[in-house]
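Every protein chain of the complex appears in place save one, which is left out.
Chains here go by letter, A, B and C, matching the order in which they are written, and residues are numbered from 1 within each.
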Amino acid sequence: MASRLHIPTAPYRPGEQPDFSTIKLPKAGELARPDELVAANECSELPFNLLRVLDDNHQATGPWDPQLPAAVLLDGLRYMLLTRLYDERMLRMQRQGKMSFYLKCTGEEAVSVAQCMAVNDGDMLFPTYRQQGLLITRGYPLLDMMCQCLSNAGDKLQGRQLPVMYSSDVHKFFSISGNLGTQFSQAVGWAMAAEYRKTNDIAVAWVGEGTSAEADFHYALTFSSVYRAPVILNVVNNQWAISTHQNVAGGDQNPFAARGIGYGIPGLRVDGNDFLATYAATRWAAQRARTGGGPTLIELYTYRAAPHSTSDDPAKYRPTDEWEHWPLGDPVERLKQHLVALDEWSETDHERMREELEDTVSTIWKEAVSLGTLNEGPHPPDAAMFEHVYKEMPSHLVEQRRQLEGRDERSN
Amino acid sequence: MASRLHIPTAPYRPGEQPDFSTIKLPKAGELARPDELVAANECSELPFNLLRVLDDNHQATGPWDPQLPAAVLLDGLRYMLLTRLYDERMLRMQRQGKMSFYLKCTGEEAVSVAQCMAVNDGDMLFPTYRQQGLLITRGYPLLDMMCQCLSNAGDKLQGRQLPVMYSSDVHKFFSISGNLGTQFSQAVGWAMAAEYRKTNDIAVAWVGEGTSAEADFHYALTFSSVYRAPVILNVVNNQWAISTHQNVAGGDQNPFAARGIGYGIPGLRVDGNDFLATYAATRWAAQRARTGGGPTLIELYTYRAAPHSTSDDPAKYRPTDEWEHWPLGDPVERLKQHLVALDEWSETDHERMREELEDTVSTIWKEAVSLGTLNEGPHPPDAAMFEHVYKEMPSHLVEQRRQLEGRDERSN
Amino acid sequence: MNAVINLQDDRSERRTAPEGLRPETGSMSMIQALNSAMDVMLEKDPNVVIFGEDVGYFGGVFRCTEGLQQKHGEDRVFDTPIAEGGIVATAIGMGVNGLRPVVEIQFADYIYPAFDQIASELARLRYRSAGQFWSPVTIRTPCGGGIRGGQTHSQTPEALFAHVCGLKTVMPSNPYDAKGLLISAIEDDDPVIFFEPKRLYNGPFDGDPDKPAVSWDNHEKGQVPVGHYRVALGKAETVRAGNDLTILAYGTMVHVALAAAAREGIDAEVIDVRTLAPLDIDTLCESVCRTGRCVIVHEATRHCGYGAELSAQVQEHCFWNLEAPIERVTGWDTPYPHAQEWAYFPGQARVAKALRRTLDA
Partner (left out) sequence: MNAVINLQDDRSERRTAPEGLRPETGSMSMIQALNSAMDVMLEKDPNVVIFGEDVGYFGGVFRCTEGLQQKHGEDRVFDTPIAEGGIVATAIGMGVNGLRPVVEIQFADYIYPAFDQIASELARLRYRSAGQFWSPVTIRTPCGGGIRGGQTHSQTPEALFAHVCGLKTVMPSNPYDAKGLLISAIEDDDPVIFFEPKRLYNGPFDGDPDKPAVSWDNHEKGQVPVGHYRVALGKAETVRAGNDLTILAYGTMVHVALAAAAREGIDAEVIDVRTLAPLDIDTLCESVCRTGRCVIVHEATRHCGYGAELSAQVQEHCFWNLEAPIERVTGWDTPYPHAQEWAYFPGQARVAKALRRTLDA
């Protein structure tokens, strides 16, 4: 009997009724927390579990509870909310034609905010385009973010990059590449250099679950395993890669966190909408890396509530209400409820914070557009296009710049 | 405390005394044999074991014993010995300057011969340069092999390829690439097409353990996992990649067979010098693939007794007597001893077979050199160089061929 | 502005359409034409399979494969993991086993992870096996700028592929050619890298971003036979006959060149190169030897760009007829910037200046 070609597909398509009761959700707090320096093969059950700290009553529970002070949690809530509001505003502005493109991280705010808070300021971040929360958490000016998106005269990247492709050396936030995955393996080199230079810094890198199929994922696992590089390798499994379900990346076979096993790299699979679990897992991995334990692979299990980008229409490939059925909820809401349960927060406080942050975003937005928009300018000067191709401009680019500026002697 | 960059190295270097007692050798016959269609996660201990059938007394034992008739074993012995003798002769001829390059598989003969015998004639083989045993087992004429190595007038590949880069469509032996690993992922596509076309054929592919670090290894595992392609993915762990020990490919972290776990692909780690174990593992994987179970990753644990190639001098990087200490012995000798223990074979028989095969190789060699050698010719015609770049020769190549032949009108 | 084009001009088409019978045509955008080519080939040849990132259920981020999975089935049109190298490798293996794979690389900017499989394997398989093995893979990939895509959604790396012997490299400039060339590419037993200038997907574009977008509806080359036809690989097309000078262009730049010449009132002969490898040098040289002047236009960076090869060959063949230096108008030797896109894009003004200079030399 000939076997048939197996083509995996998404569980639900438009018009179908999502039912995620098939997703096995372990109870919060049940997973044991091994020592950070545990041998990889002694914790190989971890990637098949799902690390959760917040229980159904919004209480933190179990050995992974990072026991963070309320003030820290409130910071986390604030950064997450700011990220969401920033995204909403930018999306509206893109719709109004102020920028060519935008891309939200709605539903995934805990990933970048909690992970960023769990590492040190000297640690180097190698993000994808869906971790704007890292910049917000590290205090990168919203104005600079907006100017980058607007490609205006205030754009620190001189108009070179598509919106959301931020970069900040000062904040140790690596320049985002349009090419998926390439930063994953670079992060390992950065981490090796940190050891070579005997600093205590580690590197933290992200890819989407779809991108885990790229070569750089394999390079990163191989090289970090071989040289035991101090790096945290994160796979954000938000279920979708544009229109392609995580099943097509092999997610229906085994969790992405389990990919580490073969390389001797511990894998943690985490409820990525649980701020505390995400923080705790990252902290564990950071501690491991910093004390010579080498790399950790973390899968952040979450859901891409937003369209892939403003160029995308998810109604074409998934039920529009799929997120509402998503069993892991909304990370902002869950942390809020936890703080409410702790008696540290209320709906009124939350409303006030939202208004305050919305005002902040609005005010800064006004300042940003005063520096120009993509369509109306002012932009960075055209001649800036020729800078930074090399450290010093070679003569052929000087010549091309002259031609652009019409100062070409040969032109009439 | 800053952690230090970890640089793995080989266990023994020239001048050191190899001691492989650290290699944990499970007893033959002890490993359970799950059903071929077992779920990958239900046999995830397999890659951490070492499948062995031949015990210390040269007896076949345990559930993996393929229980092959003596005639089949004798065929295997013959193919392995022929492979070895062919290699020896070719090496001598290379030393005499008859060919530019040669590459032996000494010590690894069981890999190609047993694996080839365990699959069907219609199954497509995607080898590396170290599986000449496949061709010999499939009955590809030694004369054609030699002519390829000699790049002479009889070379079926028209002198285009370096020696040992064989190809035979008729024998379903895929054209060997100089670029490591590329065929591993192609094999998955071939296997998918077999399913698409509803044939019963499977694909079998090989890489060295060093090559497992290349992107194609990851592509092959990902795509075969996602589409459950009927393919056997073999990693020949012969301890060395030129001068680089398997530790530098991550072999000191976890067995290469374990790399499949994360992808939901069962992994088998096999004593690659045990003809019966190698046969049995391959048979299991072939049966699994043919009945819809998808891919299997097999690690053949063996030792590269030969130098990497005639361009290599292993005395520069490993103890010259390392192979003698290798605990898994010589595959030819082990199968011979098994047959002797079965009373099916004797030293005399063996000597006779060796002489007969040596004669065969000698006779064919004479025929081969009568068709030319690399240095003295005759070669395939120069003009053949322009063929097969495309199916039909485009005009610019016709023109270049004319130029080569000096028939260029523009030339004086 | 657009040249007169005779749909009956193509010899291979005549072969499919019986004498005297014009095939049924419809107005199609380039996207629809490409979709139709794949639809026709899926229908015609059971060995054709189509795959790539988001090409299955969704129909591709540019909608080129829309509806094909629904019509032809999941095992003929399907989504892949995000691994361009894996996609091409898989296609190669399938091709060796008798299929005729057509794969999409979502943007030409993302083709580099597949470079090894393309240059070392796909291009050389027939050669190194002396014809025993070959794989008739077609790789479709949208290229080019003018869509505010920034440096990683605007590249046209055709020169890198044109340098690799064993590959055929194609770039159409209109729906009619796109469909006919894609069908030829799929049917061809050699591997073809098929670049689709995405700025032309929905309409011709003459390089002026301030003009309202136009559709293919009113363009002669937007009238496309609904059935099977071929435009031969390896044949350039003279899209406008002229006497003052010869412009060599392909993709979007064909339209920019026509507009620039028109604007300057220059009687330019405009040749759409269409197939970059193997190159139809005869058509090019016949023209340049006649006009004595040549301007080459492409969007990719200049240094070692495809224009260099065109320039070198034209010079080699037409030296004694040249009355002015051959000029190249190209993208600058920088990545494709986002904000300064229109200063980067080789637009009408830059082309016009070069035409003028060449005429006045």
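Methods note: contacts are C-beta pairs under 8 Å (C-beta built on N, C-alpha and C of every residue); 3 or more make two chains touch, one makes a residue touch a chain.
Here the structure is a predicted model, which is why all the values come from computation and not from measurement.
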Q | Among the chains presented, those that the missing one touches | A | A, B, C
Q.
For the chain not shown, which residue from A:Ser175, A:Asn200 or A:Thr291 touches it across the whole complex?
A. A:Ser175
**Q.** Residue in contact with the excluded chain [from A:Ala28, A:Val188 or A:Leu404]
**A.** A:Val188
Q: Based on the whole complex, identify which of A:Val53, A:Met145 or A:Ala203 touches the chain you can't see.
A: A:Ala203
Q.
So one chain is hidden, and I want to know which residue out of C:Glu53, C:Asp280 or C:Glu327 touches that hidden chain in the complete assembly.
A. C:Glu327
Q. Hey, which of A:Leu50, A:Leu134 or A:Met165 is the one touching the hidden chain?
A. A:Met165
Q) So that we can see where the missing chain sits, which residues of chain A does it touch? A) 124, 156-158, 160-161, 165, 167-169, 174-175, 177, 179, 182, 185-194, 196-197, 203, 215-216, 218-220, 222-223, 226, 387-391, 394-396
Q. Which residue numbers on chain C touch the omitted chain?
A. 109, 112-113, 115-116, 119-120, 124, 127-128, 151-152, 157, 159-160, 162-163, 165-166, 277, 279, 301, 303-309, 311-312, 315-316, 319-320, 322, 324-328, 333-335
Q: Tell me where the left-out chain touches chain B, residue by residue.
A: 4-5, 7, 9-10, 13, 100-101, 151-152, 155, 158-162, 165, 177-181, 210-211, 213-215, 241-244, 248-250, 311-312, 316-317, 374, 379-380, 382, 384-386, 389, 396-397, 400, 404, 410-412
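The rule is short, and it goes like this: only the chains that are shown with their structure count from here on.
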Q: Farthest from chain C by Cα centre, which chain is it? Let me know.
A: B
(Q) Using mean CA coordinates as chain centres, what's the gap between chain B and chain C in Å? (A) 42
**Q.** For chain A paired with chain C, centre-to-centre distance based on mean C-alpha positions, whole Å
**A.** 36
Q) Distance from the CA centroid of chain A to that of chain B, rounded to the nearest Å? A) 42
Q) Which chain C residues touch at least two other chains? A) 75, 80-81, 83, 85-86, 113
**Q.** Numbers and ranges of chain B residues touching at least 2 other chains
**A.** 192, 196, 215, 218-219, 222, 226
